[in-house]
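Every protein chain except one is present and positioned as in the full complex.
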Amino acid sequence: MSTATDKRKAPAGERVADWADGRLGIYSLAKANMRKIFPDHWSFMLGEICLYSFIIIILTGVYLTLFFHPSMNEVEYHGSYVPMQGVMMSEAFASTLDISFDVRGGLLIRQIHHWAALIFVAAMIVHMMRVFFTGAFRKPREVNWVFGFLLLVLGMFTGFTGYSLPDDLLSGTGVRFMEGAILSVPVVGTYISFFLFGGEFPGSDFVARFYSIHILLLPGIMMGLLVAHLILVFYHKHTQFPGPGRTNNNVVGMPLLPVYMAKAGGFFFLVFGVIAAIAAIATINPIWNLGPYRPDHVSTGAQPDWYMGMPEGLIRAMPGWEINLWGHTLVLGVFIPLILFPLVLGAIAVWPFIESWVTGDKREHHLLDRPRNAPTRTAFGVAWIAEYIVLLIGGGNDMFAQYFHLSINAITWFVRIGFFAVPVLAFIITKRICLGLQRRDNDKVLHGRETGVIKRLPHGEFVEVHEPLSQDKLHTLTSHHQYTPAEIGPTVDENGVERKVGAMEKLRVKLSKGMYGEGNQIPKPTVEEYKEIQSGHGHH
Amino acid sequence: MSSQEIPEDKHLPSEQGDAHHGGVAVADDPFADPGLPVHKPRIQDIDDRAAKRSERTVAMLFTVSMLATIAFIAAYVIIPVDKIVYIFPLGKVSALNFALGMTLGTALFCIGAGAVHWARTLMSDVEVADDRHPIAAPADVKAKVMSDFAAGAEESAIGRRPLIRNTLLGALAMVPLSGLVLLRDLGPLPEEKLRKTVWAKGKLLINQNTGEPLRPEDVQVGSLTFVQPEGLEEGTHEFQTEIAKAAVMIVRIQPDDIKDKRELEWSHDGIVAYSKICTHVGCPISLYEQQTHHVLCPCHQSTFDLSDGARVIFGPAGHALPQLRIGVNGEGFLEALGDFEEPVGPAFWERG
């Protein structure tokens, strides 16, 4: 598109950009995005931790594939690790020993890969919690919420297939567990198991099959979801916390170029640096201590990586129910946890849809909620976390028994009862706390901030001096929207025709009352209240 | 019907005039948005010396990164891969792993720290507001799309020619079946494979520690021994797959202490042989407590009572451990009197 009138020779960079623009249209893209605004808040960087640890995992993972042999051929080990000399093991295990002891830097890359994986899933959970508790999942971001949740689930399974690859005694025990879980599926369980393992467990195929799932199938899907997730973040523009000048139809922050680019780009190196340092100082998955997998060997403390601790807790706490009927076995003791796993995990994922159904709110939301201002949502989220933690404790019951000198049986019973009781308690307590905090906010708005200065009035009464809040604060504390609970409405319309109220509608109204009715949120102060009290103060 | 009124963005200051630099009278609405606070300069914005200091800090961080990379390469070349050093408080660790990790970490971290410090202290920190636009398309755009779509659908005639539509849907629905069929050879069918192990009548019980057959007098009360069927060769795939079903533990219980009649019958003089594979999900279960005769599974804590037919007394397992019937052959060695009478390991649909 260069014009003939422009005789000046453009600098090299510009010419390259021109070339690219003529083919890719980068200038239009850059016009929209180069100075795109991103709000600054530490919690907005949790997603970046996920993104960067994912990139780190891919970089280090590619390196590991150069040395790893995904084969279950039995070999006798003769590498440099003495306590394994002459031990029979699969090639997968032997090559992992080689990566750890004979490839220079191989151990470091293995440890970076594994630490980054643990941090990746942890960061996804924390990122998801940030989005949940601030209500950032509301319209128009519900789809992105689902993408994020799918990334979490896929991340868990990519992790599982990954740590199973070395074919060590610990992960092999985990794979055995998986086989047992698959066998419990009614009707088709044995077939799925035989197809997955190429016959009976362990067979000689699963490492190679898990390998292609771990390095190609799942990360490929994740990559696609990740790109979609990021495109949507760009497209929707980031949410922001309420504050002076921050409204639902603007976004306040720093431009992508240069500030955000430097910060976000720099943060990648910071994340990588921290994980590399962790890999330098702390061992992870020392497979040389675990030994090669043999289906008749096992160690106590057989645990999955932490993100599989939740299903592990379910399976450990479940009573051993088994029903034999008409020559068939229904293995409820394993199958129920297998079903509960996605249900418990998915409970948090469906909340946004329940909430938007209950509120009937069709508006876009770009301003974040303070968690206290959505007490029911916050209470639900905390209940979910509490449930998750109860199950993690269940998954590590032997470790907790060992290190706190408790009985495994007692912990298991705690988990069995806690599975039902703890989320309920957490819900009630959290909701109370949220309402209390709302009341405190109201007090602050109406009566000002407690200064800690005690004044004695002429008639002898002691009062604490309250300092009125600035308009910035007043606005921040009162700008949230409070829903009014839904009503069934008249059951007879204006023409006297009876209107049917469906069961779903009744349920919706009930839920709405539970979320926004009296006692479930504290009405925020009105301008009139404020003025009345402020003028009242003048009388003192 | 939506029975509640959602205010249409009434609280948005943008509808109350220019929001960027507040001009709403406080007297009217003390809660109104005062607009973006005025930008306050940083030290670096007003003090050139501070800015220079920041510049030097950033440059120093980048330099440290370069030095760390050189140190990384040096460590890679110099330090032998098997060198172990003592580093407090880590203990005896691989010198190479520690050196590579710390230098790489430093090199990366310093790039990041430099970039962020640069952004925080030297780049503009004026907060800018950018307008948002509704995600949903305006009505006219929607109308255009709908009419385009209607035109396209009309031109394709898919509505008027249901035969084409139906056969196309049929074809698309069927074609994935090929892919599904191709998965058939992933593995053989289960058939009776999960029901059988290599144990058979006359197979000797081979002590896994020594590779020798066991005599009854070798097995003491309170001891625990793991055995495998004679003829199973370590180091092959068959071994892994067979031992996954055939692993057996041997304990000896005073015959008077055995509560289960069948267990006593199937034992030899108090020596009982049970499958080592947990009936829950198949972990090798062998945490034997010799005083209580309980075995605990290290994976999910199923507990079985070996003195009472190995019934489940705690945990998620659904049925007792299968017992192997044993006896003594003519040469005085322990032998199996047949295969397990029920499938070992985790339960499955066809188990019955």
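Letters A and B name the chains as they come in the text, with residue numbers starting at 1 for each one.
Rule of thumb we're sticking to: a residue touches a chain if its C-beta (ideal position, glycine included) is under 8 Å from a C-beta of that chain, and two chains touch if they have at least 3 such contacts.
Following the convention adopted for this analysis, contacts and distances are computed from a predicted model.
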{"item": "\"Cytochrome bc1 complex cytochrome c subunit\", \"ATP synthase subunit a\", \"NAD(P)H-dependent oxidoreductase subunit E\" or \"Carbohydrate ABC transporter membrane protein 2, CUT1 family\" - which is the UniProt name of the missing chain", "value": "\"Cytochrome bc1 complex cytochrome c subunit\""}
{"item": "Touch criterion as defined above, residue of A:212, A:289, A:451 or A:526 at the omitted chain", "value": "A:289"}
{"item": "Candidate in contact with the missing chain, chosen from A:300, A:451 or A:482", "value": "A:300"}
{"item": "Touch with the omitted chain, as defined above, among A:401, A:435, A:488 or A:533", "value": "A:401"}
{"item": "Residue ranges of chain A at the interface with the undisplayed chain", "value": "40-46, 48-49, 78, 80, 82-87, 100-101, 107, 111, 115, 118-119, 122-123, 126, 169-170, 263, 266-267, 270-271, 274-275, 278-286, 288-291, 294, 296-307, 309, 396-399, 401-402, 405-410"}
{"item": "Positions on chain B where the hidden chain makes contact", "value": "40-44, 84, 89-94, 97-98, 101, 116, 120-121, 125, 207-210, 214, 217-220, 222-226, 251, 284-292, 294, 296, 298, 301, 303, 314"}
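One rule holds for everything that comes next: only the chains that are shown with their structure count from here on.
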{"item": "Inter-chain centre distance, chain A versus chain B - centres from mean C-alpha coordinates, in Å", "value": "15"}
{"item": "Of chain B, residues touching chain A in the complex", "value": "1-9, 11-14, 19-20, 22, 26, 29-37, 76, 81-82, 90, 94, 96-102, 104-116, 118-120, 123-125, 127-132, 134-136, 183, 186-190, 193-194, 208, 226, 228, 234-237, 240-241, 243-245, 247, 276-277, 280-287, 296, 298-302, 312, 314-319, 345-352"}
